[in-house]
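Every protein chain of the complex appears in place save one, which is left out.
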Amino acid sequence: MYKISTDHLTELFSSISHDRALYMPIEKNGQVQFDRWMEDKKVRLDALNTVKSPKDLFFPQSENIVAFKIKGKNISIIENRDESEPFVVFGVRACDAASFDILDMVFLQDPVDTYYKARRDNGIVVTLACSEPEETCFCSVFGIDATNPSGDIATWIVDDMLYWESLTEKGERFTETIKDLFESADFLDEEALKSHKEDVEKIIEKLPLHDLSLDGFNSEAMDEKFNSPKWEELSEACIGCGTCTFICPTCQCYDIRDYDTGQGIQRFRCWDSCMYSDFTRMAHGNPRTSQVERFRQRFMHKLIYFPTNNDGVYSCVGCGRCVAKCPVSMNIVKVIKAMGVDENV
Amino acid sequence: MSIEKTEDSNFEPLIVAFCCNWCSYAGADLAGTSRLSYPANVKIIRVPCSCRVNPMFILRAFQRGADGVIICGCHPGDCHYSTGNYYARRRMTLLFSMLDYLGIERGRTRVEWVSAAEGVKFSTVMNEFSKTIHELGENKKLRDLRCKEFLD
Amino acid sequence: MCNCNHSADEALIPGLGVVTDIRVDTPDVKTFRVNALDGGVCFEHMPGQCAMLSIPGIGEAMFSITSSPTNTKYMEFSIKKCGCLTEWLHQIEVGQQITIRGPYGNAFPVDTEFKGKDLLFIAGGIGLAPLRSVINYVRHNREDYGHVDIVYGSRSKDDLVAYDEIIDEWCNEDDVDVYLTIDREEEGWDGHVGFVPDYVKELKFDTNKTAIVCGPPIMIKFTLAGLEELGFDKTQVYTTMELKMKCGIGKCGRCNIGSKYVCKDGPVFRCDELDELPDEY
Partner (left out) sequence: MQRIFGLIKDRVGALLADGTVDRVIGWEKGEFLYDHTPAIFNAEDDLVDLVYDGFCASNLSKYLIDESKKDGKILALLKPCDTYNFNQLIKEHRINRDNVYVLGIECRGMLDIDKIRALGIKGIEKVEEQGDELYIQTIYGDKTCKRNEVLLEKCINCKGKEHVAYDELVTSGEDIPQVESNRFEDVEKLEAMTSDERFAFWRGELSKCIRCNACRNVCPICSCVECVFDNKDSVVASKANTDEFEENLFHIIRAFHVAGRCTDCGECSRVCPQGIPLHLLNRKIIKDINEFYGEYQAGQDTNSLGPLTDFTKEDVEPSIITEKGGEK
C-alpha cells in the first residue's frame, strides 16, 4: 500500500503519461467524460461517474474492422484496424470496473474478439473508490463493494491523501515503474483508510435502492417473466431511443456496417441498441415488431438470459446511469420492482 | 462515389453546381456552344428544379470532397414549375445561415439565378465563384476524412 | 484447416471466395458454387452449418451451406432473392469474388443422434437448402443410416429447388422414397397436390423415425403440429432456425431466442429444446 498527497497528483499524472496514454474523467464543455489527460485539462475526480462509461476505451463506440478495395470482379482485403497502444485509465469507479469483467465474459470467450483483447491487454485499470454515492446507485445489490473496487490497481482518496494499492500482477509491474513518487503507507494511514471505508459503507446501507431484491430473476423464471403481462404497461412510455443502451457499461451489442468511401469500402463495427427497430429487421420480417418486445428483450437479457449463460452473473452493475438519464425515467430498477417478488411494491 | 481531385501543388478547388434542368442547365449549354470558358473543375449535376436540391445533397457534396457548392435556378417568377425557386430561395437562405452559424466559411455556398439565355452570366458566375473558392482554400471543416486519406 | 481465412482467430475478418458456377433453380432461387481463390473449398464444414457471405458495400448475410461436406471440390449456396444483398448476388456473373467466413452454428447431429436411424426429411420451398447438405451426406455414407423418406413441397413445379437432382439422383436411390407436392394444381404436373403439412399427415409415417423439418415459419408450425398428431415425440424432431445475424459468433446479441443464440447454439435445434425457450420467433 503506497500513498501520495493529492496536491502531487499532477506530477504523478505527468510521469505516467510520458510513456503511455492516460485517460481519466475530464470536464469538457461542461460534461465530464473519460478523455486523454493533458496538462491544461480540468480533471474532475469528484464527479461520481461519467455519462459515457469507460467501456468506450475497451469496446469503442465505433472502430474499423477491415477494408476492401474492389476492382472489377476482384476484391482485395486491407487490414486497417485502429492499432491500440498501451494506456492507463485512472479514476474508474467500482461499478465500471465490474462491468469490464462482464464484458470479458462476452468478448474473451471463445472465439476471442481480438480487437477487444488487444485493448484489454494494453490497458491498465486504476480504480478510484467512491466516497459520496448518489441515490441512483445500487451496485451493492449486485455484490459489488464500492469501497474495495476491483481492477489492476485500487486507489482511495481520504482527506488530502491518495492511497494506492496494486491488486493484480499487471498492476504490480506498473507500480514498480513509478514507485519513486510514492511513500509507503504506515499503520496510521491504514486506520484512517479503514474508518473512511466504514463511513462510506454506512452511507451505502442508507441508499434508497440498497434493498432491491433480485430473487425473482433466475433461469427457471424465464418463461414466467417472458409471458408476464406487465411488459405492456412498463414499456408504454418508452420512446425507443438508444440512450439506456449507449450509456450502459455492460451493453455488448454491436452492429457491423460497410461504408463506401469512394476509394474503397470500410467495414466498421459500432454500438447497436436492441431498442432500435432495425436491430432484428430481416428481409422477410422482424421477430420484434413493437417496442414492447424490444423493451422486454433488453431487461430479459440483463436479468435472465445473461445469468443463464454465465452461471448467475447479472449483466448489470447498478451504476444508476439509466436511472438518471432515461428521457422518460423508465429503467431497470422499476422493472425489477415491478417484475420481481420485491415486497415493497 | 467520391469526386477525384487533382492534387497538384497550387490548390485546385472542386465545385459542385446543381443546375436546374430548364434554365441554368440550358444556360450552361449556351455558354458551351458560344465557346465561353468556365473552370473545368465545376461538376454540374442536373436537377429538375432548384427546389429539388435537398440540404443533404449539399452536405454530401462537401463530405465527398467538394470545396464549393453553387445552386443555379431560374429567375424567380419564370420557374418551369412556377413556384419551385421561391421555396428553394427560402430553404437555401435558412441553410446557408445555419452553415454560417456552425462556422463554415460563408463563401462556400451560393445561389444564382441563371436563365436559359444567360450563357455569359453562367460562365462569369462560375469563374468568379471558382476564384472565391480558390481564395478560401480547401474545405477542411465539412470533410469526411475517411473519404480523403483512404490508404491503398 | 482453411486456406482463405487470413488467420483463424480473426473471427470477423473474412476470406475471399470466387463464384465458379451459377445455376438457376427457380425464378427467385439460384445456386452459387463458391471456391477458394486457388481452387477447393474455403473451409471444412458439417451439414447444417452456415457461412457469412458478403459483397463489400452491399452487406453481409448468413446462408446455409447446401453442399455436403463429402464434396471437397466446391461449396454450394442456394440463395433466394428477397433482400438487398440477395438481389445483388442474383445479378453477379461467374468469376465474381465475394468474401466468405465461417463455418458458423452447430450442425445436424449426423454422427450422433442420426446414426443408424430411419430419417424423414420434410422441406418447404427454399427450406430444402440446409436439408440438401444432410441428404447428400447421408447418401454418401449410406450404410450408416436406415430408411430415408424425403417430403418436399413448394408453391409450384418450377419453384422446386434442385428439381433435376431430385429426379435423376434421389428418386433412383434404393431405400430412399421421395414425395413431391405443389400447392396448387398445375398442368404438366401429375404428382401430389397439396400443402406439405397435410401431405405428411396423409402419408402417416410410423413414428420410429427421426424427422428433420425446414421451411417457412408457417410451414414449420403446422408440420410440427402434424407430426405430433402422428405420435412423433418432440425429441425426435429437428429444425433449423433463421434470424438476423451479424457477427456469427454469438457476441453481437441480436439473434437470440431466449438465452440461446441461433448463430452459436443453433441454427439446428431439437424441438424439445425450442419448447423450453420463450416463443419469440
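Going in written order, the chains are labelled A, B and C, and every chain counts its residues from 1.
Methods note: a residue touches a chain if its C-beta (ideal position, glycine included) is under 8 Å from a C-beta of that chain, and two chains touch if they have at least 3 such contacts.
All values reported here derive from a predicted model rather than from experimental measurement.
Engineer: Mind giving the shown chains that are in contact with the missing chain?
Structural biologist: Displayed chains contacted by the hidden chain, ordered by label: A, B.
Engineer: Of the residues A:E79, A:E135, A:D211 or A:E224, which one touches the chain left out of the display?
Structural biologist: In the full complex, the listed residue that touches the missing chain is A:E135.
Engineer: Name, in rising order, the residues on chain B that touch the hidden chain in the full complex.
Structural biologist: Here the touching residues of chain B are 55-56, 59-60, 62-63, 76-77, 83, 86-87, 89-107, 109-111, 141-146.
Engineer: Please identify, in ascending order, the residues of chain A that touch the omitted chain?
Structural biologist: Output for chain A: 28-31, 33, 48, 51-52, 61-62, 132-136, 203, 206-209, 233, 236-237, 239-243, 245-247, 255, 257, 259-260, 268, 270-273, 276-278, 323, 325, 327-331, 333-334, 337.
Heads up, the rule we're going with is that only the chains that are shown with their structure count from here on.
Engineer: How would one label the connectivity among the chains shown: line, ring, star, complete, or other?
Structural biologist: The chain contacts form an open line.
Engineer: Farthest chain from chain B, comparing Cα centres?
Structural biologist: C
Engineer: List the centre-to-centre spacing of chain A and chain B in whole Å, with centres computed as mean CA coordinates.
Structural biologist: Those two chain centres are 46 Å apart.
Engineer: Can you name the residues of chain B that touch chain A in the complex?
Structural biologist: Residue positions touching the partner: 1-3, 64-65, 144, 146-147, 150-152.
Engineer: What part of chain C is in contact with chain A in the complex they form?
Structural biologist: Contacts found on chain C: 6, 9-14, 16, 56-60, 82-84, 86, 93, 95-99, 242-244, 246-247, 249, 251-256, 258-259, 277-278, 280-281.
Engineer: Along chain A, where are the residues that touch chain B in the complex?
Structural biologist: These residues of chain A touch chain B: 67, 69, 78, 80, 259, 261-264, 266.
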